[in-house]
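These notes are about the structure you will find just below.
Here is chain A:
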Amino acid sequence: MQKIIQDIESRYSVSEKEIRRNNLCFLTIPKNQAISLVTYLRDYQGYSAFTLLTAVDWIEEGHFQLTYLLNNPTNYTEIGVRTMIERDHATMESAHHLWESMQTYQRELKEMFGIDFPGSPRVDEDFILEGWTDIPPYRRDFDTKKYAEETYFPRPGRETNDPAEYMKSKLFPND
Partner candidate 1 sequence: MEKENKNIPLVKTKTFINPENEKRSVTAPDGSIIEIDPIKDYFCQDRPKEYKVRSGAVEKFLNWARAESLWVLGFGTGCGSIEIPPLVTPRFDMYRYGVQMRPTPRQSNVFIISGYLSVKTLKRAIRSYEQMPSPKYIIALGSCTINGGMYWDSYNTINRLDHYMPVDVYIAGCMPRPEALLAGFAKLKELIKAGKAEKANEYVRNLDWYKANQKKIIKDWNMPDYNW
Partner candidate 2 sequence: MEYIILISGFLLVLIGLWGILSQKNLIKIILGFTVFNTGINIVMVTVGYVKGKTAPILDVISPEEALTSIVDPVPQALVLTAIVIGLGVTALMLVYALKLYQDKKTLDINNFKDLKW
Partner candidate 3 sequence: MDYSITKFLWTLLGLFIVLNWGMLMSSTMRRIGARVSGRFGIPWYQPWIDLTKLYSLKSQVSHGAMFFLGPVFRLMGGVGIFLFLPIIYGSDHWSNYSFSGDLILILYFQFFGMLGMALGAGEGGHPHSAIGISRGLSQFTTIEVPMTLAVISLAIQYQTLSISDIVAAQQGGFTTWTLWTNPLATAAGMLSLLGAFGHSPFNLVKAPNEIPIGPPTEYHGVFLGVLRTNGAILHVAEAALFMNLFFGGATNWVELIVKTFLIYFWSVFVGTVFPRFRIEQSVRWFLKVPTIIGIIAIIIFL
């Protein structure tokens, strides 16, 4: 594991590394090197299994963090390649040529975060949400509660109280 990381560091500018376990680590890499590293890992280091691609919305820092999680089925190690992309006009190089399944993940990110992957097949089509017209729902500036209340006829339930306050007022009405 260490050897691989050293090897990677010698080739790529790893800005941050986080070793979770002796078989799992995350490397943060600039946006323009990410796909290169993923390809390198796939072709030269045996990380041939693509586990997932996911995003985290760091709204405060103004960027999305993409994680490509790769698995090496021969020595059971995993490497997550992280990269930070601009939140505004979020675009990322498509990697659908590396794994077929990448298309699906990229479609999902496009729909849920609004991250574009130019060139990825069918990336503009609806994935889970059909006919979604609001801002992508996984972005943190999307207020899901407000949206649900506006849209889905919330049932006015019974009046609810904080149990502690309520018991207190019941037991000690005078306080």
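The candidates were selected such that all candidates are chains of the complex that A comes from, given by their letters.
The working rule: a residue touches a chain if its C-beta (ideal position, glycine included) is under 8 Å from a C-beta of that chain, and two chains touch if they have at least 3 such contacts; residues count from 1.
This one's a predicted model, so the numbers in the text were calculated from it and none came from an experiment.
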{"item": "Options 1, 2 or 3: the chain contacting chain A in this complex", "value": "1"}
{"item": "Parts of chain A lying in touch with candidate 1, wherever the complex brings them together", "value": "87-90, 114, 116, 124-126, 128-137, 139, 141-142, 144-145, 147-149, 151-155, 157"}
